[in-house]
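Structure provided below as structure tokens; questions to follow.
Of the protein chains in this complex, one is absent; all others appear in place.
In this document, chain identifiers A and B correspond to the written order of the chains, with residue numbering beginning at 1 in each.
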Amino acid sequence: MTRRLELHPDRLFPADPTTRSIARALYAEIARLPIVSPHGHTDARWFADNMPWTDATSLLLAPDHYIFRMLHSQGIALEALAIPSRQGVPATDPRAAWRVFAEHIHLFRGTPSQLWLDHVFADVFGFDIALEAATADLYYDRIAELLATDAFRPRALFDRFQIDFLATTEGAQDDLSAHHRIQQSGWPGRVVTTYRPDGVIDVEHEAFKPAMARFAELTGEDVYDWPGYLAAHRKRRADFRAAGATATDHGHPTAATANLTPAESEALFAKITRGDWTPADAELFRAQMLTEMAAMSIEDGMVMQLHPGSFRNHNAALFASHGRDKGADMPMRVDYVAALKPLLDRFGSSTDLSIILFTLDESTYSRELAPLAGHYPCLTLGPPWWFHDSPEGMRRFREMTTETAGFYNTAGFNDDTRAFLSIPARHDVARRMDCGFLAQLVAEHRLADWEALDLAHELTSGLVRRAYRLDQPTSGA
Amino acid sequence: MTRRLELHPDRLFPADPTTRSIARALYAEIARLPIVSPHGHTDARWFADNMPWTDATSLLLAPDHYIFRMLHSQGIALEALAIPSRQGVPATDPRAAWRVFAEHIHLFRGTPSQLWLDHVFADVFGFDIALEAATADLYYDRIAELLATDAFRPRALFDRFQIDFLATTEGAQDDLSAHHRIQQSGWPGRVVTTYRPDGVIDVEHEAFKPAMARFAELTGEDVYDWPGYLAAHRKRRADFRAAGATATDHGHPTAATANLTPAESEALFAKITRGDWTPADAELFRAQMLTEMAAMSIEDGMVMQLHPGSFRNHNAALFASHGRDKGADMPMRVDYVAALKPLLDRFGSSTDLSIILFTLDESTYSRELAPLAGHYPCLTLGPPWWFHDSPEGMRRFREMTTETAGFYNTAGFNDDTRAFLSIPARHDVARRMDCGFLAQLVAEHRLADWEALDLAHELTSGLVRRAYRLDQPTSGA
Partner (left out) sequence: MTRRLELHPDRLFPADPTTRSIARALYAEIARLPIVSPHGHTDARWFADNMPWTDATSLLLAPDHYIFRMLHSQGIALEALAIPSRQGVPATDPRAAWRVFAEHIHLFRGTPSQLWLDHVFADVFGFDIALEAATADLYYDRIAELLATDAFRPRALFDRFQIDFLATTEGAQDDLSAHHRIQQSGWPGRVVTTYRPDGVIDVEHEAFKPAMARFAELTGEDVYDWPGYLAAHRKRRADFRAAGATATDHGHPTAATANLTPAESEALFAKITRGDWTPADAELFRAQMLTEMAAMSIEDGMVMQLHPGSFRNHNAALFASHGRDKGADMPMRVDYVAALKPLLDRFGSSTDLSIILFTLDESTYSRELAPLAGHYPCLTLGPPWWFHDSPEGMRRFREMTTETAGFYNTAGFNDDTRAFLSIPARHDVARRMDCGFLAQLVAEHRLADWEALDLAHELTSGLVRRAYRLDQPTSGA
């Protein structure tokens, strides 16, 4: 007997009937607003080429590190899930991989992956029975059928999802050809890039040297010389702005910033390029580069996003066999108050600078992030990130930041995903949780109903558009 | 059309009807108990001189760092708010400043400032329409009118607020003339001082030298000699006790304590006074002085308050232009378990010592503070402080400390404010949140109703009176 799959209209709303009815009313007002996705990791080629996806495993399973990390934690080999290794995509039959996933679907109970998957299955693919071992093949076949239709091509889904803005992320060493194809295609979807220069800033990254070589090639600058290196960043930032970017992104191990003199920076950069740097030099260089990026943001108007605090590739054996981004990144404790001071000492009063802060360390919400954002005009809080992009994570974020930073120093929602089909699901979870939070404030008479309604719109649309400057002409565009 | 302003009688109570009705019943029993305010920053001259306040801006806006930090975070210049800088009070028209505030009142949605302001506007000034751009002038004028009446002079409000005890905070280098005038006036209000010697302990404070000079002058001791310095503290502590003080207060960057030998202390002090100290020396001296203050507390019975973990004056540009206490202090991660050990090793078993611990780092509630207070007789937990003096902050405090420290190792509520008119509002929030927390325990059958009622009284009156020794004769008085 198969289980029914049904998305309950009241899901994620607080159980108390009064609060729930307030939440339901708020949600009804904003549920259908267009999606603004200002930070994520979808592939621009999907929208450039509009080719159909082929199967459930390569579309839904293999790219979703939330899913395969959980399966891995229970002893399932990545090979069995058809996850690519350094040797390439394993010979695993994708249907067999899908069956393994379906047999273990209970592992996701209580996780956001379950919520997202149910939404994708029910709402995107129209299933009304649940995925489980018995329905694995039925799911696999039906998904393949649908993906072969025009209605499931990337651009069609983009329209169906009512996406108003979608940012991808590219490196300083990446070409932007897919974005150029989108721009030249005449397709009206707004899919833009984001400048992520980590690859040419983090000398500890294993691909720093080839990234620098490519950076030199793309810019024609002498990137091994400090002024040339900075000039190359300026050129590429202009390229990215021309491809619609409104923001940069920085995924450093820590939030450290520095404020060296030009001579000190140049001497440090010389060590970096000569290769006789220590880990402390590598850290200081990343720190100084955040400050340099802030300086360039003041020039060109791009919003900076800081995503610090991930210990990348924690599993040494898995990194050796499978490389990066295989669900083995771990959060670390992060300091912001001392770390950001050098940058803030230099540019904290600028009215042109805008930095959106993210964290994987929830203990910083009430202790550091809300107080910083509740004082500095240039700082805004990004939404709960990665492990914390979940109902409880969102609840903690609002509970721990609102009283000090208010709602207006936050930046709306980011889905931050490479799982394109889950984008509506993720935004829906955020909207429901925000409405539930606002409803509780109304039920406890901490907010008037009309204020809550205004805030529901702000949390869905207004804040994100302003934080990412979506409605400002980009200086390079 | 103007918005109504109304304080809902059930505000801040949990939405569940059963829990709410328990909370309401508990609150009804303690809502009108007199206010005990054992730690705060009101100005003793208000009560000494009983002069009328003049206008909304200088009374409600300019001294309230919660308000102007939020406005600053959204890019509003402090000048526009008539906040004094190092150059003095700006020429800004106070009415214009009030209008700026009113236009941005939405920024405070979901913050405790909104709760406090609504209470002050509705309950103290009797407004029944909300502050917004359209009512800014009406508010400004009506407040000025009321402030000119006798009913709004400091002593009249003190009585109307039913304040039973109010402590201000003065430095070791401050004279106590305002307190002396209060004592000599025959006015029965109990307004006392608190001994805060940070200014003559923290050599990194920019005003350490003049503070020491004044300390010498006020005591007639050779404060640049270790025994003379300690004797000066003893003299001033006696002065403060004579002015009603029952407590001292220590606002160090960390909770570090030390237990040096007299010879080591003397040598360290010599470095401090000679000026050839390092930051580590400065920290060690503050640490040692906490232990010295504990020794003197055992002698004279004054309760010690520790408020560690604030990174003062984080915004360098703002500090340069506006000086201290301008909403730019940031919490830092704080350690207590290792930090307090030297002091506790020396005096932890004393039955005469009482130390009230505060934190800006909520991660320490369940990890360090509750276990420490749940073991050491001399340690008590102060209420949620500063950024955490808010509904969610209070909820987290109770949820994270009660199970390990119980209710009886906590110290009731502190308003810790310089915003005198908000004192009833702040105590009301605390009473409502405590009743809501107790109601939840009753609703979940974790506490009997009669126990909750007893605890509601303890949390409002009993604990604070005992923790601050308000009903003991002070040895110097």
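Going forward, contacts are C-beta pairs under 8 Å (C-beta built on N, C-alpha and C of every residue); 3 or more make two chains touch, one makes a residue touch a chain.
Predicted model only: the values in this text are computed from it and were never measured.
The chain that is not drawn here is touched, among residues A:360, A:381 or A:438, by A:360.
Residue A:107 is the one among A:25, A:80 or A:107 that touches the chain not shown.
Among the residues B:402, B:417 or B:461, only B:402 touches the chain that is left out of the figure.
Within the complete assembly, residues 14, 16, 18-19, 335, 337-338, 341, 344-345, 348-349, 351, 363, 366-368, 370-377, 379, 399-400, 402-409, 440-441, 443-448, 450-451, 454-455 of subunit B touch the chain that is not shown. For subunit A, the residues touching the chain absent from view are 3, 8, 10-17, 69-70, 72-75, 106-112, 114-115, 311, 314-318, 327-333, 360-363, 387-388, 390-393, 396.
The definition used in the following text is that only the chains that are shown with their structure count from here on.
Inter-chain centre distance (subunit A to subunit B, centres taken as mean C-alpha positions): 40 Å.
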